[in-house]
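For this depiction, one protein chain was excluded, whereas all remaining protein chains were kept in their positions.
Coming up: subunit A.
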Amino acid sequence: MEEDCKPLLGEVRTGESYSHGGSTDSLDYKGKRPFYVEPRNIVEDVSQERVSAEAAVLNSRVHYYSKLTGSSDRLLSPPDHVIPRQEEIYIYSPLGTAFKVTGSDHSSKNPSIVTIFAIWNTMMGTSILSIPWGIKQAGFTLGVLILIFMGLLMLYCCYRVLKSPKAIPYIDTSDWEFPDVCKYYFGKFGQWSSLVFSLVSLIGAMVVYWVLMSNFLYNTGRFIYNYAHNINVSDTEFGTNGSEKVICEYRGTDPAHNDSLGSLYLGDSGNSTSDVALFDVWWNKTNTVPFYLIILLLPLLNFRSASFFARFTFLGTVSVVYLIILVTYKAARLGFHLEFHWLDSTLFYVPEFRVFFPQLTGVLTLAFFIHNCIITLMKNNRNQENNVRDLSVAYLLVGLTYLYVGVLIFAAFPAPPLYKDCIEANFLDNFSSSDWPPSSSTAAVGEVECLAQWHVIVVVKGSESVTHSLFLSDFQGTSETSHFMVVNGLDRIACISPRSSECRESCTDKTPCLLPGRE
């Protein structure tokens, strides 16, 4: 029976005939709904009507309209209130029998646990690497309190965003995203401002990822150079002795000193010192490597399809899990070094309450940010009434993860030989590249994932949304050049939050997060 039914289900056929190369279409079930198949009984000559006339003619319309637009264009795809209800849908075989589609429809709904995981996965970004630094900036107690408070605040805001489309009367808001809601209340200004704020956070994340990727590139180049020239760096790093090496990039007691340890090297001979210096000029973490990264990433702009790189986003989850294991291991080996000095600053420790706490709140706003696609993520929750509960659980998990990593790293940072102030904005920088377990490999895994997400978002979605919105589609038909222009126009653009690609994966709606939505 299943074999008989398979060819009738038009998804396969229609999908193939419609594909125009946009391979993100595989996730768009809505555009290919053939809710009805004309029963043509080829065995008997029975003239009875098995389906209603309205369904038959609607099917004819749906097929016709789908020929008029591009495969990924949703302009003429049937809205939900037009398609017959699930209970009225049957599947027929040419041999005359039929069965009903039971259970959930084809764009499968997820159980709560999957939704919670999707939200957790999407929210976990590279902010996790900055939480210990943030706690250090705010002071330990204040940091923990702020983390909890910000988590609750962001949860409440997210809850409001989630509830906002439902509060609009008389209009079918089932496919609205948050910019559409803003447009409803505030007009064009609202739509534009919500888009701008979304983009700001995305651009911020892009910059972060660019920095991380250029760091990685720098370290790789440095490692290769050191290996090739037999240079040993471990003696020049200011850090602890012993098996668990933690380094402090500042020398002496001046934390404002930037790292230029690379300039101090023990080379093989005197000649190589000048070579080293030359190398340092051309391979500089802040001055040159970020530009080399442009050359490396430029070819990726030619990849129009998002799905190839989208498959790498699972590496994000892997790297977070690995990070947690790493953190636990390090904390177990290093032990706790905590002293509570409430308001005074000592040499090795930081006070519990510091005036730099806004830096932590800044980090946390991006860490807990998922508002631009929460509506779409929640759409696929099987039991919609549990949305708020699932959201709260997800935020709780995220908060606990951040708290865990932040507190453990902060507490385990060996304060007597080093200063708590040394905790870097990316705490992986505090661990030497030569120790084990390799913290650099976490960075490597994370970098591949960054790359994937960067490409997906910048090339495919980000530039599309930016060009269409900012340049008012005067660039129509020149998508390639417009993408190029956008990418080159923005200085040091890089990766993007994992959210958008993640929510694309987990939801069937393809363009939820970045595009300003349909008017």
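Methods note: contacts are C-beta pairs under 8 Å (C-beta built on N, C-alpha and C of every residue); 3 or more make two chains touch, one makes a residue touch a chain; residues count from 1.
The criterion applied here is as follows: contacts and distances are computed from a predicted model.
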Protein that the absent chain corresponds to, by UniProt name, given "Septin", "Ras-related GTP-binding protein", "Transmembrane channel-like protein" or "Golgin subfamily A member 7": "Ras-related GTP-binding protein"
Per the touch definition above, residue among A:76, A:324 or A:393 touching the missing chain: A:76
Interface with the unshown chain - residue positions in subunit A: 49, 53-54, 56-58, 60-61, 63-65, 67-70, 73, 75-76, 78-79, 81-82, 170-172, 468-469, 472-474, 476-477, 515-516, 518-519
